[in-house]
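In this view, the complex is presented without one of its protein chains, the others remaining in place.
We just call them A, B and C in the order they show up, numbering each chain from 1.
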Amino acid sequence: MTDVQPLRRSLPRIPDRFAAFGAVLLAVVVLAALLAPWLAPYPLDEPRPLERLLPPSGAHWFGTDQVGRDVLTRILYGGRTSLTIAVAVLGVSAAVGVTLGVVAGYAGGWVRDVIMRVTDVFLAFPALLLSLALAVVLQPSVNTVILAIAVTWWPWYTRLAASVAASIATRPYVDAARCLGVPAPLIIVRHVLPNSLTPVLVQLSLDAGGVILTSAALSYLGLGAQEPTAEWGLMVQQGQTLFTTNWWVVTFPGLAILVTAFAFNVLGEGLRNALDPRRAVK
Amino acid sequence: MLAYLARRLGQALLVVAGVVVLTFAVMRLVPGDPAVAFAGPKATPEQLAEARARFGLDDPLPVQLLTYARDLVTGDWGTSLRTRQPVRDDLYLAFPASLELVGAALLVAIALGVPLGVLAARHKMRLPDFGVRLGSMLAVSVPVFWLALALQTVFASNLGWFPIAGEYDTSLDTTSPLTLWTNITVVDALITGNWPIFTSTLEHLVLPALVVAAYPTGVIAQMTRAALIEESGQDHARLERALGFGETSILTRFALRPALSPVLSLIALVFAYAIVNGFLVEAVFNWPGLGRYAAESIRSLDTPAIAGVTLLVALVYVLANLVVDVLQGFVDPRTRSR
Amino acid sequence: MMISVRDLQVRYAGRLVADVPELDVGAGECVAIVGESGSGKSTTLLSLLGLTENAEISGRVRVCGVDVLTASPKALREIRGARAALVMQSPQAALSPATRLGTLMRRALKLHGRQGNDVDAALEAVVLDREILRRYPHEVSGGQAQRFAIALAIALGAEVILADEPTSALDVTVQAEVVGVLRRLRAERDLALLLVSHDLALVSTIADRVLVMKDGAVVESGPAAEVLAEPAHPYTRELLEALP
């Protein structure tokens, strides 16, 4: 080997297993949430005041909370809430954002300027504050959280889709389709959208972690899910004063958020490398 | 370049106008009679009528919007229902503290993120790269409010290495009072050489700044690494190798500067994100910043205050983007000729 | 002998991409490697400076008296640029976008301890004026960028120039200019020039000897006049007949 520096030769090459690792971790999280009713050792809402604040034990792997509910059970069900929020928020945001973005990117001219300026306004508007305001107006609930985050999240997809669509619009194969008389909407659906999917897909998986963190933050501020719904952010908020005395009530929901967000981020990073055309390490 | 900046400034003003309209609209969404929102829930009918007149609440909406915009420009951001002070003054007190926290966090993020990114790119697909990617992945995945609680409990409450909350030891106000210049405590203390308050603020700043810095550090490290690998895969890296330059000097002397361009635009983004994240951390560490002010305003439905905070944060975001556009010109000459 | 190659074999993940039994280039001599895409001509050239990342290279490769395959990275870095210089296909892309050309020149000279070398003479040799040193790569034309790459080699005192399709990305009038500079410098400074190209006509106007490569193997080699006048191998004939 000629151009390898002595330093590099000593460090072993670690194969890029990120995507696989992320996918496995995510599968575990999703399965745990889906199979919550079967996996959960205890029924969801059955406060047992006698068993208040028990530390982790054989009976309660993650201990119990202030009203004696099994923390593990609530985390499993909480997974459902978080994943539903993530899927719903990203579904709405991507649908609205990509549609507007692709039209803006392909049409160009004043159409693009108008759409992009409106997008910039929503981007400049502090996401948390808009969410707070909406949550205040619509009474806190999981649906409010979904709407509140989606309203501030779609602009990212508009901006991404617009830049991707703008570059595709200049490709010769789009010109060729125009020369065949294919109408613009059909060109968008048939050529521009399919070729814009890869970057959007990568962004979706990278954003999932962010959505879960934001929804947990909203619940933490008391604007998301309300008692008695099992939601990780709410669980941390309710247990925050117990960090020193009964650490498990706060730590396990926090870890659940971390692991789920981590799984999505790792998968997203892996997808970005796998789908990036220039990924081949020369 | 000037034409480009002029156009960007024009766009920025448009965006600010848009934010004003959006804020106005959202504030009108708040249920109940706007007069109550301005005069307070326990206001007497006369006070309500007076508030209605003063704020022109009977005028058609567009007129109200214009008066609202005019007031904003002239500095009248309304009076907070909770503090009974002009919102502008409340913001004048709270904003510097947030700036102090976010500023410190960003300094940490850049000081840690960029070198880690370079290290990872230099040893691509090897242990350091794997470590940095894993670490940054964790940093962007950790819930901020939970991390705040954890650090506070471990390092403040239990180990006592750092103060639990607050911006500085208020007992110092009597022993060595601080003269205010920029209203940013640590900066004023530095300028006026008030060492007791300076060190005390630094001590209070460590934990919250680290928490706010977690996400930016991770994302800056990831972006720097990706941009460097992209740049060092270009043809020019091969010519530099053919000129006899070693890998490290190719990365630092040729690839780093163009690679900083995407990192810079990321920093503007992360700055705005940090302000929002700061809200949560301020609540945990009782930091007298915008976050705490906004949280309390929301709890008490203090509409003018909420609007004030929103506009201020939006203005900061737009300004940050403009500053980055100017810096782009220096980092990557290609943008200068755009 | 500036370049001497025996039984060079280059493999990417076990797949043989270039197999050159013999290649010699003397001072003042121009040898061309001709072939279509995927023939392994560029890989062959790059392996002479050890610039083929992640490739397994075997055989004996001596450039400017240094055995490239066994040389220490430090020894290899010493001949790169200073004794054997590379000229690449896409001129602008080969120059770091955020570095002024003068800065790149200065850094390269300093790296090899040759700050004293006459930069102006090198620029004059490629018909460029000093003013170009203040410019960034995107502020110069393709032809200027390519001639600057040659000026770098001259300033560093390189005796060998490895040109990998130096003009295929340039307009034909600009190509004539760049090739003219290469031809003149080879004569004036007794440089060894290894030219990789897919353009037989261009090669016939400058090369002393030529190697024809197809799918990684050398199918024919010899004096340019003979090979191009009476090609022995059918593939060489096919290449000649294909010229429009």
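Assume a residue touches a chain if its C-beta (ideal position, glycine included) is under 8 Å from a C-beta of that chain, and two chains touch if they have at least 3 such contacts.
Going forward, contacts and distances are computed from a predicted model.
The listed choices are "Lauroyl acyltransferase", "Cytochrome B6", "Phenylacetate-CoA oxygenase subunit PaaC" or "Dipeptide/oligopeptide/nickel ABC transporter ATP-binding protein"; the UniProt protein name belonging to the chain that is not shown reads "Dipeptide/oligopeptide/nickel ABC transporter ATP-binding protein".
Of the chains on view, those touched by the hidden chain across the whole complex are A, C.
Note that of C:E22, C:D67, C:D118 or C:D171, the residue touching the chain absent from this view is C:D171. Of the candidate positions C:S47, C:Q92, C:Q144 or C:S221, contact with the unshown chain belongs to C:Q144.
Taking the complete complex into account, A:P194 is the one of A:P37, A:P55, A:P194 or A:P228 that touches the chain left out. Residues of chain C in contact with the chain left out of this view: 36-37, 127, 140-141, 143-144, 171-177, 179-180, 183, 198-202, 204-206, 225, 228-229, 238-244.
For chain A, the residues in touch with the chain missing from this view are 171-173, 175-182, 190-191, 194-195.
Here is the rule we go by: only the chains that are shown with their structure count from here on.
Of all chains, the one whose mean C-alpha position sits at the greatest distance from that of chain B is C. Mean C-alpha position of chain A lies 50 Å from that of chain C. Centre-to-centre, using mean CA coordinates, chain A is 22 Å away from chain B. Residue numbers of chain B whose C-beta contacts span two or more other chains: 241, 246. For chain C, residues touching at least two other chains, in rising order: 51, 73. Those residues of chain B that touch chain A in the complex are listed here as 11, 14-16, 18-19, 21-23, 26-27, 29-31, 123-130, 133, 137-138, 140-147, 149-150, 152-153, 157-158, 222, 230, 233, 241, 246-247, 272, 275-276, 279-280, 283-284, 294-295, 298, 301, 306, 309-310, 313-314, 317-318. For chain B in complex with chain C, the residues that touch the partner chain are 234-236, 238-246, 253-255, 257-258, 331-334, 337. By the touch criterion stated above, chain A contacts chain B in their complex at residues 3, 5, 7-8, 11-16, 18, 117-118, 120-130, 132-134, 136-137, 209, 213, 216-217, 220-221, 233, 236-237, 240, 243-244, 247, 250-251, 253-254, 257-258, 261-262, 264-266, 269, 278, 281-282.
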